[in-house]
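My structure is below; once you've seen it, I'll send some questions.
Only one protein chain is missing from this complex, and each of the others stays in its spot.
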Amino acid sequence: MLSKYYSSLGAIFVIIFIFVTLPFVYNNQSFLFNMMMYLALAEGLNIIYGFTGYLPFGYVGFFGAGAYGASIVIMFLRISPFLAVLAGGIAAVIIGIILFPLLRLSGAYFAIANLAASQALYYLVANPNLQKITQGPYGIDLSSVYNANASYYLMLGVLVFSMLLVLYMRKTDFGLSLLAIKEDRVTAALAGINIVKTRSIAWMLSAFVAGLCGAVFAWFTAVFYPSTVFNLNVSVFTIVFVLFGGMGTIVGPLLGTLILYSMYNFIGISTPEYFQLFYGLLIMILVLFLPNGVVSILQHWRIDVP
Amino acid sequence: MSHSEDVLLRVDGLVKKFGELKALNGFSITVGKGKIVGLAGPNGSGKTTVINVISGIYKPDVGSIEFDGKSIYRLPSHKIVHRGINRTFQVPKPLAGLTVLQNISIAAIYGSQAGNKTETVKEALEIVGLEDAKDTLAANLTLAQQKLLGLARALATKPKMLLVDEIAAGLSSQELQWIADMLIHIHKSGISMIVVEHLMGFIDSLTSDVVVMNAGANLFRGSIEDASRNEEVIEVFLGR
Partner (left out) sequence: MDLLAYTIIAGIMYGIFFGLVGLGLNIIFGVMRMINLAHGDFIMLGAFLAFWLFYLFGINPLLVIPIATTVFFLIGFPLYYAFVPRLSKSSDPEMLSFILFFGLSQVIEAVIILAFGNNQRSIPSTVFGTSSFSILGQSFPKAWLATTLVAFAAFIIIYWYFRHTRLGYATRAIMSNREEALISGIDIDRVSAIAFCLGLVFASVAGIFSYFMIGAAYPSMGPDLTTVSFAIIVLGSLGSPLGTVIGGLLYGVAVMFMQTYFSSWANILPYILLIVIMLLKPEGLFGKAARSA
């Protein structure tokens, strides 16, 4: 029975191995952290985009909600950062629940409304009138609980969790029911699937992963501003990574992120515009010639991609 | 109709508006347990809208729909499926990116409450004769095969009633005969049906009980033989 999980679990162990051992030979912890974060975000976005076809342009809204949710409980309740990260995930789920009505919109309309929602949340959090709660535009300072190593390994935990979630969806009826909805809503309903419930669960799971990422990011970074954690580039990068790798699989988003985020670090840090130009062109080429991403080449060669 | 306990589906005074247009204007139909009723009418008379409303794809504006003694009025599709009604489409809508087996399995898993799912899937595949194509992507099937897949998907939810929407359209006469035989076989297993068809001949091979509708309302109910002599029926079919 377990054999159908072997290749996927193998991929997960490779990822764990990489991020446990790499810090000993490569001491750019911030790069490794961000890489894990984007890997987890890519898998989280994969849950909603890859399995249901909803393109969440405002995915960063959940990330920001997680960062602020965790920070606020740390500041006001003084609880352990580990618990606060969970609270960040839950904060993102709550935002997801508030945004349930957006799931009624289809295709590009959903994408734009979701983008607008993340911007609205950003301006809400950054509003000086809410300074007592969110510190408004002046940002958050968590340096009193700062712990780079703990937050690094917690991020690895979140990454593993996100991969297990996608593995679960790949292998179970729940994932199949989501794919059915993506293919044709009416037929899915006539197969007896409760569409509203099913897609809402996927949406909340996806939000939860982004919320956890944002929360751990807040802890790792310790000092940040609303514009840091609601930066539209978080959505944009994640979408590009998933598109490039190939959605709906575990490995696609991993491949996409590993390749492109490394590239970003080589060509993008000093002059981000070169990277922007590169991925802009890449997106256009993908849409025209390879809409299912890199893994579709592997699949074309009859390589089974978990 | 006879005693109410023999009635499986009772639809009364159904109205469905699309903006200004009344696609259904007080339509009623009853179907007895274990019966097949043909639903005929000219193009645009509202036949498919009836099916869409009963199966929950469209929400009706006025009326009542009772199935097996309980109201299913304005329920969402998946709940109607769970109550025991399913349907096929004139233009098949398979889950194109999934295999035949996945298409049917998902209906067995989510559509029916009880029973051995593997067994249900196997049966459905057998009835429609798609066993050999079970690992094919639905997108790669022929039109006739996609219609059969739609039928198998519906059967896998273990329905008490099947709404068959213009299944004959676009099929050869050989395929027609085959599908008619298949529907008779399905009916014998105890499934009631409403069979929507433009062609009276196809209905005739399944049942003699027919409802004729026009402009979203009932025009005639009775045997096909009487229908063919009814002046109003003749007029809506031939008179324009």
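To keep things simple, chains are lettered A and B as they appear, and every chain counts its residues starting from 1.
In this section, a contact is a pair of C-beta atoms (placed from the backbone, for glycine too) under 8 Å apart; a residue touches a chain by one contact, two chains touch by 3 or more.
These numbers were taken from a predicted model, which means no experiment stands behind them.
Every shown chain touched by the omitted chain in the complete complex is listed here: A. Note that of A:Val60, A:Leu102, A:Ile140 or A:Leu159, the residue touching the chain absent from this view is A:Leu102.
Contact with the chain not shown here comes from a single listed residue; of A:Leu77, A:Met284 or A:Ile297, that residue is A:Met284. If you put the missing chain back, the residues of chain A touching it would be 53, 55, 101-102, 104-109, 111-113, 115-117, 119-120, 123-124, 127-129, 185, 232, 236, 243, 271, 273-274, 276-277, 279-284, 287-288, 291.
Simple rule for what comes next: only the chains that are shown with their structure count from here on.
Interface residues of chain B, counted against chain A in their complex, comprise 55-57, 76-78, 81-82, 86-87, 93-98, 102-103, 105-107, 109-112, 153-154, 156-157.
Residues 173, 176-177, 179-180, 182-184, 186-196 of chain A are the ones touching chain B in the complex.
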